[in-house]
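Heads up, this is only part of the complex; the chains shown haven't been moved.
Naming follows writing order (A and B), and every chain is counted from residue 1.
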Amino acid sequence: MSASATSTRRVSIRYFAWVREKTGRAEETVEIGPGILTIGDLVAWLRTRGPEYDAAFSSPGTVRAAIDMTHVKPDAKISGAREIAFFPPVTGG
Amino acid sequence: MSVSVQEKDFDVSAEIETLTRGDTGIGAVATFIGKVRGEAHGARLQSMTLEHYPGMTEAELASIEQETVARFRLSASRVVHRIGPLNPGDNIVLVVTCAAHRGDAFAGCEFLMDYLKTRAPFWKKETGVSGEGRWVDARDCDETAVTRWQKPAG
């Protein structure tokens, strides 16, 4: 395995609306391991970090994600992402 | 084409004047204003707070507006969305579309609103009269509304 595949990466994560309220934070920078390749992987890992994260992501498919301010699906690759955001379905307008 | 995300209210007449001044190719101006209703799910509303994702909001609105202008041959367009605390009766959003003919102006205005509702990262939190907070749920009919544009344009 190459060095990049085994090293951890730092990524900035932001939370909005009730996802923010449930996780108890608006943003944080986390170190993620090499096995976390997609948004879905990241969510699964975040849920292991504490009951507040588990609660925020507990209804499957509800929380939406963006990578570098673009909407993405759960299977989106996170390699190269600078900022990942999690939020409920939007309700503007 | 321009987009603003702001706390302060907007003036429809002034926005239209800015968009149309000097362009006599415009024969049709459609506008939409969304407002805070005084009741939600049968309960009276005290106030509402609009949260958004700074940076992504502006980028999404600009991208939706650009798509709309190209698709409906608009001469000009404008989107203003308010954020922060709002009360019943307050304006939330303004969309203005200008075109030579009314078909394009109307369709562009509806298209823009439909996409804004399902893509722009805003979230509404309502506060009831007894002080309890509640995040507004996304409406299924907004998801349905947006799918009608996925057929070839009429």
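In the analysis below, a residue touches a chain if its C-beta (ideal position, glycine included) is under 8 Å from a C-beta of that chain, and two chains touch if they have at least 3 such contacts.
Just so it is clear, the model here is predicted, and its values are computed rather than measured.
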{"item": "Subunit formula of the full entry, expressed with the displayed chain labels", "value": "A x2, B x2"}
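FYI, only the chains that are shown with their structure count from here on.
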{"item": "Intercentroid distance (Cα basis), chain B paired with chain A, Å", "value": "28"}
{"item": "In the complex, chain A residues that touch chain B", "value": "14, 16-18, 66, 69-71, 85, 87-93"}
{"item": "Residues of chain B that touch chain A when the two form their complex", "value": "34, 50-53, 55-56, 59-60, 81, 92-93, 113, 116-125, 135-139, 142"}
